[in-house]
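Up next is subunit A:
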Amino acid sequence: MRLLANTTALLGKELQTEFRSRELLITTMFFVLTVIALFSITFDAAVSDPKNVGPGLLWLAILFSSSLMLQPCFLKERTNDTLSALRLSVGDPFAIFLAKLVANVCLLLITELLALPIFAVFFNVKIMRVFPQLMLVFLLGSIGIAVTGTALSAISSQARMRELLLPMLLLPLLVPILLASTEATVALLGENPALRLDWMAILAAFDLVFLTALWLFGEYLLEE
Partner candidate 1 sequence: MAKTGVYTFLVCVLMGVTAYASFYIAPTESTMGLVQRIFYLHAPSGMVSLMAFMISCIGSVAYILTRKPKWDWLAVSSAEVGVAFCTVVLLTGPIWAHPAWGVWWAWDARLTSTLVLWLLYVAFLILRTMIDDADRRALVSAFFGVFTFLDVPLVYGSIWWWRTQHPQPVVFTSAGLDPTMRKVFYLSWLSLTCLMALLIRQRYELESSREELRTLEQELEAT
Partner candidate 2 sequence: MKNLDSVFAAYLIGWGIFFVFSLSVARRAAGLKEELGRLKERLQDSARQGK
């Protein structure tokens, strides 16, 4: 019970600090926009078949931007050593991870909500008719990115070269997410849209496996 209370309190703090400064959200959104635009130019979206190439590029853009967006997640807890204050106050250290995880999922979803229409315009793909299913795929994908990203942010905040380290650690780890969500999105944007439950199962399995790993071993990352 205390875990839930701590998580909601911390989530309130995460979202409050984020929406008070809004820097992270704006820079991430702009970065996603840039990457999608550049992909569209290089792959000349209009000519090649956008239905198959597009989703892959969209998800790559999301992976790149999230690996950069998740950088400061634990780094900002090191200024003024607020991490120690949190560790002293919370009952279960997993609450710190859970709150940051949920906050990151929200940030990712907001970024994706902006990126989708832009992607639809650039690759002239109809998304409105499959929007709910699409959002489900994006939710599962974002949870997977946020779980691994938050854990790796706790790692990279303790290492040198942390700007490069997080993307290098995160991107190979997210291969299953990249494959499954791209395939699911392709299936949804195709002629007869179908919600591919097999790929959704892989996404759900990924999220579950890494959420449990974080729950079991996460606290050791915060130790001194």
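In this section, contacts are C-beta pairs under 8 Å (C-beta built on N, C-alpha and C of every residue); 3 or more make two chains touch, one makes a residue touch a chain; residues count from 1.
Picked so that all candidates are chains of the complex that A comes from, given by their letters.
Bear in mind the structure is a predicted one, so any value in this text is a computation, not a measurement.
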Can you pick out the candidate among 1 or 2 that touches subunit A in this complex? 1
Subunit A residues touching candidate 1 in their complex are 148, 151-152, 155, 158-162, 165, 168-169, 172-173, 175-176, 179-180, 183, 198, 202, 205-206, 209-210, 213, 217, 220-221, 223
